[in-house]
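Here it is: the structure, laid out below.
Excerpt of the complex: some chains, original placement.
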Amino acid sequence: MLSDEERLQSRAVKEGDYILLYIDNKRRRLVKIRKGAVVNSDKGVVKHDDIIRKNWGESVTLSTGAKAYILKPTFYDLLMNLPKRITQVIYPKDIALMIMLSGIGSGSKVLEGGVGTGFLTAALAYSVGPEGHVYCYEIRKEFVNVAKQNLRLLGLSDRVTIKIGDIRKDVTETELDAAFLDVPDPWNALGSLSKALKPSSPVLIFVPTVNQVIKVVKALEEHRISADVHIYESILREYQPKPEALRPYTLTIGHTGYIIFFRIIKA
Amino acid sequence: MLSDEERLQSRAVKEGDYILLYIDNKRRRLVKIRKGAVVNSDKGVVKHDDIIRKNWGESVTLSTGAKAYILKPTFYDLLMNLPKRITQVIYPKDIALMIMLSGIGSGSKVLEGGVGTGFLTAALAYSVGPEGHVYCYEIRKEFVNVAKQNLRLLGLSDRVTIKIGDIRKDVTETELDAAFLDVPDPWNALGSLSKALKPSSPVLIFVPTVNQVIKVVKALEEHRISADVHIYESILREYQPKPEALRPYTLTIGHTGYIIFFRIIKA
């Protein structure tokens, strides 16, 4: 329990904090607070010093008179604003569904193939909690350091082991609870999964094209190591939040990829 | 670490275990194993005794010759097969997205309004891990016992406090990390949220109709206690897993509801 004073203090923004500075739905920015620094935007500027000692959820006024809110970033905000994030193909809507379908949670041990900049990795690590662990394989060395930096920033390094290696042949773990693949040729990694996962554990694969879906499902039929195969596509529509003119936005992300779910079974 | 013998034993199905008996995508059933019992299906019957001592992921043969797989149920399987689940309006695809957007995870303290049979409650409790907690308000007494039973079955009772009370006026908690509402009139519960949540914390509301979306967003504008308002609709398409004839299923769930996200801020 916090004392009243501690609570009040914990409500104040401090040097070194990350804030989500929110002007409007198109102007939301993660900012690390540093004395003397300034935030620039096309809606005006504001000094970090004016933000410090404000409480979370309060607003500051930009030089143009526009209002900006000081929001405490959630894990989701941090994830979406990773400094080293390259264009990711896999979106939060897809990751959320994959995690739900996998059934993983606090304490789960998870395999991941294809780390990239660590976006999915971070979401998995967050889901398995401090008792769980994520074992990752990435063959492209240049990504590994970026991913590690991102995980450090999110405070998730302890839950993740990243190995420079090939998910198709280098996996050494066994008895894992689920596997997640975001690689171009997941059909070549099926053998690894049989060895690494507990029997009947779920596998989640993300691929952008229907050709890849076809190849994966064909490989599953040939290898006879799967049951309970499902293919999903999640389409997210966002509506403009105007109560007098409610409608989806005109332009939208119409496609990200397909999610394949199955379970590893005895051949 | 398990010894080899323990590992082998842990792989075998035992009396009292829940299994997911998988015949095909339309015939997937959660079964509690009891000596002497029998599973009936339109694809044939199988004795529980024939399932016991099989290993997870192995198959049994039904009386008709059809094959059934013995899958170890994940949390997701258990959730989807809760014995006392009534028709829920809120689907896993929506829950997954709401949890992702909320940023909650291991250790989060969460408010829930509208427990029903505990479907969303269970998913939230699973997400916050053993260190987190879910505080729930439900005015319909008849649901509370059902929800408690479901949570017990899922081993999540310790993480949840269910109160028979009105989310619109009875909330006593403070300093919570996020709120989830699945009630018919969420616009009447906004006052409660301001008091219960830490400043700038996210709120997730699920409603089935556009009229409710309009009312919520209108109320948010009037009360001036929100920022960062977003409205989403998640559409899930499932494809038939036939590599020679890949296509979405003809008949599908075309609508479940709308998800409203916002953050509580200082008026």
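As written, the chains take the letters A and B, and residue 1 is the first residue of each chain.
To be clear about the criterion, a contact is a pair of C-beta atoms (placed from the backbone, for glycine too) under 8 Å apart; a residue touches a chain by one contact, two chains touch by 3 or more.
Keep in mind that this is a model prediction, so the values were computed, not measured.
A single sequence accounts for all chains of the complex, and while 2 copies are shown, the assembly in the file contains 4.
The rule we apply is simple: only the chains that are shown with their structure count from here on.
After Cα superposition, the angle needed to carry chain A onto chain B is 180 degrees, rounded to a multiple of 5.
Centre-to-centre separation of chain A and chain B, using mean CA positions: 20 Å.
Interface of chain B with chain A (complex): residues 2, 7, 11, 22, 25, 28, 55-59, 69-72, 74-77, 92-93, 95-97, 99-106, 123, 126-127, 129-131, 175, 178, 198-202, 210, 213-215, 217-218, 221, 227-243, 246, 248, 258, 263-266.
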